[in-house]
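All protein chains but one are shown in place.
Chains: A and B, in written order; residue numbering restarts at 1 for each.
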Amino acid sequence: MDYFIELLFSGLTRGSIYALIALGYTMVYGIIGLINFAHGEIYMIGAFTAFIVATVLSIYGFPLLAIIVIAGVAAAVWSSAYGYTIEKIAYKPLRHAPRLSPLISAIGMSIFLQNYVLLAQTSDFLPFPALIPEFEFMEPVAHIVGSSDLVILITTTIVMLILTYIIKFTRVGKAMRATAQDRTMAMLVGINVNQIISATFIIGSALAAIGGLLIASHIGQINFYIGFIAGIKAFTAAVLGGIGSIPGAVLGSLVLGLTESFATGYVSSDYEDVFAFSLLVLILIFKPSGLLGKAETKKV
Amino acid sequence: MNTQILKVNGLTMDFGGIRALNSLDLDVNRGEIVALIGPNGAGKTTFFNCITGIYAPTEGEVYLAAPGSDTSVSLKGLKPNQVTEKGLARTFQNIRLFAKMTVLENVMIGRHCRTKAFVLGAVFRNKATRDEEQSILETSYAILQKVGLEQYVNEFANNLPYGAQRRLEVARALATEPLLLLLDEPAAGMNPQETIELEKLIKEISSEGQSILLIEHDMTLVMSLSDRIFVMDYGKKIAEGTPVEIRENPAVIKAYLGEDVDA
Partner (left out) sequence: MLLIKELKKALGVALWFVFLTFPIMVIKVDPIERIIRYRWENAAYVAIVTFTVYLVMSFIKLRKLRVTADKKESKPSRNVIHSILNNKKQLAVLSFMILAIALVFPHFFSVYQTNVMTTALMYVVLGLGLNIVVGMAGLLDLGFVAFYAVGAYSYALLNYHFGLGFWVVLPIGGALAAIFGIILGFPVLRLRGDYLAIVTLGFGEIIRLILENWGEFSQGPSGISNISRPGFFGMDFSLETSIMYMYYIMVIGVIVTIFIVNRLQDSRLGRAWIALREDEIACQAMGIDKRKTKLAAFSLGAFWAGLIGVVFAAKTTFINPASFTFLESAIILSIVVLGGMGSIIGVIIGAFILILMPEYLRALSEYRMLAFGGVMVAMMVFRPQGMIANIRRTYKFEKQK
């Protein structure tokens, strides 16, 4: 029973990290219909920025709480800046190009960013400082649920609530939903679509950065390649939930996280990634509209 | 007696909650020009999409006469390419040419379903393939001459003037040797001179025995070309008859012209 609960929590933890990344995919897809292949790299850059800032601060002897806050903010700020810049350079000029052009551009961007970090930093795995302490009150259950699991779950829940608030009630959020439904119409009613697209990239990137920070400190190491696998998995989750749908992304991520956790826990961990990729292939083939997405007939 | 080339019974199409086609009946006889008219959003293009297999209709039957026999075949459940093979070819309201192919190649694509060469033929270029390729070329060029586009043979399709692009759509559809040719607003966006030339072209094609089903908003063109007219509104057929009958039908005037007056 303990083992089951342990797997349950580790699944939820995984799932909520996937969700933070998957949201970026789904939001961008909802607005400009692009699979932002470089999104995994944004997450990786978030993790790297957090790593660099946290290490610098800890060398300078800052207190732990300050390190967490500053590293988190720095990761979010820089990831957003990257997201914003990437959109301007690689996607905006291709808004009216054939559908595959921005996707190829995105793949190029992803390869570029991986190698940029590889060259500017290192190809080795770097030890990520443990930012989340072991809480005393968690001690009795620590063999089942770690403190960092708890922190990740709480943080993601708070972030999700904030995101829901932004999308439901703020001007930007409403404009985003309008743009996602019908870009031309949104333009006609006076929404600055370019700004909204930028905002989407910024928000999505900030979420990914928080995901990057959390997972890096959870797992304890990072390298330039972590974005690729995490990106694919988060994308799988987004498609599983129905790409373009925000609750879908969260649901899909939790389902993916839990299945992965139970499959590796009870079956075998050798094929963990094969499992995720197969799931991706199967969903795309059999239910491309996902759990919460709507199937549409393309207008001719 | 079987002069009917197309017979549609109770065609219905739902998009989520919207019923774009509501139990529509329509028929076309051999050699006729039939027009399908109706206000914007009436469901005309949807009708084409349903009978050509691009959308799967919610309900209803579509029969097409089998070439050279008295029987007819059901088009239900066929894929668009199978429908075209059976003898229904169409043009698109919002031009869908193959932009990065030449004008001639666009028409040659129309010959695809009447020819056979595949990988081995392409690689070894045996006699049969060479002959087939030659016949594709000749037929396609002849069709281009017929629609008056022969001076553009080697241009990219997207470099043609607008009117010529619409004609190329017609040429491409003709190349499939259809039993029934479906034209979706072929005159849309044309200037009066181009429209007159188009009218001449359609008459010429028709005089060679081609059956045509035409969607068009240009009433002068419709009245002068059609043998019969179907009028639809909100997915329903509201009238059918000869041009003279339609012109005087109060329901049509109310639904169709009345809206124009209001606007």
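Here, a contact is a pair of C-beta atoms (placed from the backbone, for glycine too) under 8 Å apart; a residue touches a chain by one contact, two chains touch by 3 or more.
The structure presented is a predicted model; accordingly, all values stated were derived computationally and were not measured.
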Selected residue (touches chain absent from view) among A:Ile111, A:Val141, A:Leu258 or A:Leu291: A:Ile111
Option from B:Thr176, B:Ser226 or B:Asn249 whose C-beta touches the chain left out: B:Thr176
Touch with the omitted chain, as defined above, among A:Ala81, A:Met138 or A:Val193: A:Ala81
Candidates B:Val62, B:Leu75, B:Ala117 or B:Ile215 - the one touching the absent chain: B:Ala117
Positions on chain B where the hidden chain makes contact: 52, 54, 79-81, 84-85, 89-90, 92, 96-102, 104-105, 108-110, 112-115, 117-119, 121-123, 125, 129, 132-133, 136-137, 141, 145, 150, 153-154, 156, 172-173, 176
Touching residues (missing chain, whole complex) on chain A: 34-35, 45, 48-49, 51-53, 55-56, 59, 74, 78, 81-82, 85, 89-90, 93-94, 97-105, 107-117, 119-121, 126-127, 129, 228, 232, 235, 239, 270-271, 273-274, 277-278, 280-281, 284-285, 288, 298, 300
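Methods note: only the chains that are shown with their structure count from here on.
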Between chain B and chain A, distance of the C-alpha-averaged centres to the nearest whole Å: 48
Contact set on chain B toward chain A in their complex: 15, 45, 49, 54-55, 92
Chain B contact footprint on chain A (complex, rising order): 297, 300
